[in-house]
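Right, I'll just put the structure down here and ask away after.
The other protein chains are all here in position, but one chain of the complex has been omitted.
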Amino acid sequence: MTAAVEFQSVSRHFGPVKAVDSVDLTIAEGAFFAMLGPSGSGKTTCLRLISGFETPTGGAIRIFGEDVSATPPHLRNVNTVFQDYALFPHMNVRDNVAYGLMVKGMGRAARLARAEEMLALVKLDGYGDRKPAQLSGGQRQRVALARALVNEPRVLLLDEPLGALDLKLREAMQDELKALQHRLGITFIFVTHDQHEALSMADSLAVFNEGRIAQIGTPAEIYDRPATRFVADFVGSSNVLPPDLTRALGGPAQWASLRPENTRLAASGPVTGTVTALRYLGSGTRVVLDLGGTEVAALLPAGQPLPEPGAALSIAFDPAALHVMGDAA
Amino acid sequence: MHSDRASLGLRIAAVAGLAFLHLPILLIFLYAFTTEERTYAFPPPGLTTQWFAVAWSRPDIWDALLLSLQVAAVATVLAMILGTLVAAAMSRARFFGREQISLLVLLPIALPGVITGIALRSAFGIMDIPFSTWTIILGHATFCIVIVYNNAVARFRRLSGGVMEASADLGANAFQTFRYVLLPNLGTALLAGGMLAFALSFDEVIVTTFTAGQQATLPIWMLEELIRPRQRPVTNVVAMVVFAATFLPILIAYYLTRNGQELAGSGK
Partner (left out) sequence: MSREAIFPARGPADRLTAAFWRHPRLLLGLLLTPPLLWLGVVYLGSLAALLLQSFYSIDEFSGMVVPEFTLKTYAELLRPSNYDVILRTLLMSAAVTLGCAVIAFPIAYYAARFARGRLKALFYLGVMLPLWSSYLVKVYAWKLILAKEGIITWAAESTHTSGILNAILALPVIGGNSLSTSYVGMFLVFTYVWLPYMILPMQAALERVPTSMLEASQDLGATRAQTFRTVILPLALPGVIAGSIFTFSLTMGDYIIPQIVGNSANFIGMAVYQLQGTAGNIPLAAAFAVVPILIMLVYLTLARRAGAFDAL
């Protein structure tokens, strides 16, 4: 099976700034793929390289096996849901949705009928005559989604699709996007800076840092076995242990990560430190210890007795929970 | 809130200021009907409509009016094309020389008209270009570009760059994007710019005196009457017509761009 999107040492440099630097990436057909990273990490530039609004300064991009280096955006069978939706303000919702079909030459009656079907799919039946300015943020996003999907693209790109929505709407939309992708079988690629969103929606993801990919894998792999200190820290705020501390705790002399939820407090142990902070989280309490200059957090389930700040304690954990990482930052 | 009411003094000064701006223009309408032929006597000794008929039958006025309309129409079309092109280029990504180009567009209107006028005249002289309708149009189009440009660039700025990308993303080529997205959003701003450019050109006298040679546009005709009054009542009628001919395009332009503030500060 050919990959939906393939990057072969792709770079996009803006003068001295390496927005994307020699990235290799393969996204399988039918995947729900996330690009996760802080702002400025290159994830959005990667999305724009796929849609064609940026051109690589090095390397090659293939979409379903075809090199797209000479293909302008309008001839790529790829559509985008823009972050600010970018709906056409002078057209009503129906004409917005039918736009892609119109410019490809479909007749008026046929394309408007298709637009209505698409609006029904995103649960906006009856909104066809409204102008974008008359819609709420969530409704606008559905229009943007319908407008992209009506073209039946082979790849759908979503730029921070849930960023502008409030929490409740965001959770509902996560489920809906997932269901829609499952039903249509189109490859979805979305960009986000929110690790919860990426972990819960994607079936595989790439974590970006400073123009490069730090790790690619399934959400479970990335969460449980972060490849670098950056991934461990950015995805789920793991404890990052320097080599000497890892060895003192019984591991090899290498960088390692340890999830707070796998960490317990112990009265004594190989390394003792002092409790510096307690944070009540509802489902539990996060206790932070200073272990010889390294901050290590342990998540105590609700109901356990809490230590006093300043108390001298150590930590304990199941050796299998200690994940040893390479040397990479 | 207690401070949200203007003091009486401020209100009087503001209303008096507005009245100062408008009363002189209203006077023109009154004088068009005066029976007094030789002086500007106020109040008019009597009222008549005979000067409209007199003005109507004057071929020199018709010639000047036709020339003015012709010049304004051609200059407006040229300014609309050139002004839109600059605005479109400026709306794109930053490029070298951007600041210089916006200054260049502004210059013909920022410098006093007499300078634009004499500059064009000395250039025509050096290159041995004889004065004609085209030399007038050349000057008018030059200072009208900035009017169209100002209107268009403001609209480009409000139109988020995203919609142009969205159009390409959905499969439209550059020409389809221009026709279906850009033009409908830019249309009213361009029309308003065109209206203002027309009004400006129709009314312009300073540059025109340097580029017209022996031909007389309507403002030139009026200027001669102002310096050496011969037919005061006819001039009164022409002044009223000129005022009406510029008033309408301005009003239309205002309604076209009401939601933005594109007219403000565009400078004449």
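All chains are identified by letter, namely A and B, in their written order; residue positions are counted from 1 within each chain.
By definition in this document, contacts are C-beta pairs under 8 Å (C-beta built on N, C-alpha and C of every residue); 3 or more make two chains touch, one makes a residue touch a chain.
Note that the structure is a prediction, hence the values are computed from the model and not measured.
Colleague: May I ask which residue of B:S132, B:T209 or B:Q231 touches the chain that does not appear here?
Modeller: B:T209
Colleague: Touch as defined at the start, partner being the missing chain; which of B:A53, B:L66, B:A110 or B:L183 qualifies?
Modeller: Of the candidates B:A53, B:L66, B:A110 or B:L183, B:A110 is in touch with the missing chain.
Colleague: Which chain B residues would touch the chain omitted from the figure, given the whole complex?
Modeller: For chain B, the residues touching the absent chain are 1, 3-6, 10-11, 13-14, 17-18, 20-22, 24-25, 27-28, 31, 39-43, 81-83, 85-86, 88-89, 92-93, 95, 101, 104-105, 107-108, 110-116, 118-123, 125-126, 138, 141-142, 145, 171, 173-176, 196, 199-200, 203, 205-206, 209-210, 219, 222-223, 226-227, 235, 239, 242-243, 246-247, 250-251, 254, 258, 263-265, 267-268.
Colleague: By the contact definition given up top, give the residues of chain A that touch the hidden chain.
Modeller: Contact residues on chain A toward the absent chain are 52, 55, 63-66, 68, 70-78, 104, 151-152, 154.
Basically, only the chains that are shown with their structure count from here on.
Colleague: Where the centres are mean C-alpha positions, what is the separation of chain A from chain B, in Å?
Modeller: 54
Colleague: Can you name the residues of chain A that touch chain B in the complex?
Modeller: 51-53, 72-75, 78-80, 82, 84-90, 99-100, 102-104, 147-148, 151
Colleague: Can you tell me which positions in chain B touch chain A when the two form their complex?
Modeller: By the definition above, chain B touches chain A via 160, 162-163, 165-173, 176, 180-181, 184-185.
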